[in-house]
Structure formats: C-alpha cells, structure tokens
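For this view, one protein chain was removed and the others were kept in their places.
Coming up: subunit A.
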C-alpha cells in the first residue's frame, strides 16, 4: 500500500515536471518600448583595439587603426510578420565612434512593442536629407561638425572616417592613412544595409532588447573590392583616400561589413 502511495507521488511529481513546461506566450504585446543598437567594431574575427593592434590585410599591409567613426541613419525595423517600423527621421541620425562609450550604443525610443527580426540602416546621410540644406539638418549638423564628420556644408558630411598608420612590403616605415567617404562630384556614396537578427528582438514595455552588431572594419579596404594603401601613398605623404574612383568601391565594401552577432532580450 505504502509503495503504491510512493508510486503515485512519483507520478504526480513527473506530471508537474511535464505540465509546468507550459509558458506564458499570451502575454500582451502593446504599448511602446525601447531598443538598443550596439555597434561593436572588429577587425576580422578580432575585437578592434585602437592604436596598438596590427591588423594584416590580404595584401600584406599592416594597419594600426587610430580612429573609426561612421554615421548610422534612417533605421527601419522589420517585424516577424513583415510589417516595418520606420524610426522618425528627425531622431534617426547617429555617429558611431570607437573612442567613446556614447558612440557605441544608440537607444531607439518609442518603438512599438513587437518581435523584430531585421534592422535596416544607412551609412552616411541620405541625399534627400542633405538637399534640405543646412537649416533642415536640425541639431545633427552641429553634432557632425563637432565630431569632425563634416567637410564643409557644400562638400557635405563624411559618412565614414577610418584613420591610422600602415606598413607594407614596400612602405616599411609607419605611414599614415585616412579614408573618408562621402559624396563626390560623380557619386553620392550613401548606402543602406539590411541585416537579419539571429534571435528575435522582443520589444516590450518591460524588455529593452540590445541588438549587438559587429562591424568588421577589415571589409573597408579588404572586402569584395581590394584597395592597397601602398598604391595611394602619393609621394610617400600617406595614403589619403577621400574621393575618386575608390570611394564607390569602398562604399560597396562598407555595405557588407555589418552583421548582428546576437540579441539580448533583457
């Protein structure tokens, strides 16, 4: 009799185990929440370390990177059901900067609760926005200026600034390089990328997902298009790539340098 009781107890315990696996999927999805886009700069599979870390390209050039900044803009989030949420343009310009904490994470506010699976954003400032003129830029113009991400108003914004020193088989003393993308006489060079999230970002009033993106800077000159700094080292004064035929190639490379590594739904 006692055994039967114990067996019954065991069965009850098991049942609890199995039944308690039910979940609370029916939680209400409404209201607004926040979402954080974190941009984590890397070089290949390594985390980026400014100034000290030598990064070797496929052309055997070794880059020591001292500055990385880029403008992230026009964020659009796509839900699992395919509908999209366009982040208001007035708030949708950010400057990513490896050197400051504020330049690594951007908090989007008033995002409708939902399960998001994709994020789209631009690198640089779109032409329509620029055409609004200096008065149409809101406070972003001053911000970009302060960050050194403007040439002049007429010349426009720098979309990406990538600077440091390099050595190569032909350039043996560390020589500076600067790559600045932006509009040229022939190309506007703004580009947009869409990246999938490996895990859904659950925006809720109580959950602020953090979408952790990795920016692989090796792609800038060592992506689909290979650009040798040594070839741009005019007169040994340093490799300055700020215009010309290389910018559209670099812009193409840049559009492939982002991916979402993981999402924290905390």
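The criterion applied here is as follows: a contact is a pair of C-beta atoms (placed from the backbone, for glycine too) under 8 Å apart; a residue touches a chain by one contact, two chains touch by 3 or more; residues count from 1.
Here, contacts and distances are computed from a predicted model.
The subunit not displayed here is recorded in UniProt as "Transporter", chosen from "Dihydrolipoyl dehydrogenase", "Cytochrome c554 and c-prime", "Ion-translocating oxidoreductase complex subunit D" or "Transporter". Residue-wise, the contact with the chain that is not shown comes from A:202, picked out of A:111, A:202 or A:257.
In the full complex, subunit A touches the hidden chain at residues 2-3, 6-7, 9-10, 13-14, 16-18, 20-21, 23, 25, 40, 42, 44-47, 49, 53, 198-200, 202, 207, 212, 214, 261-262, 264-266.
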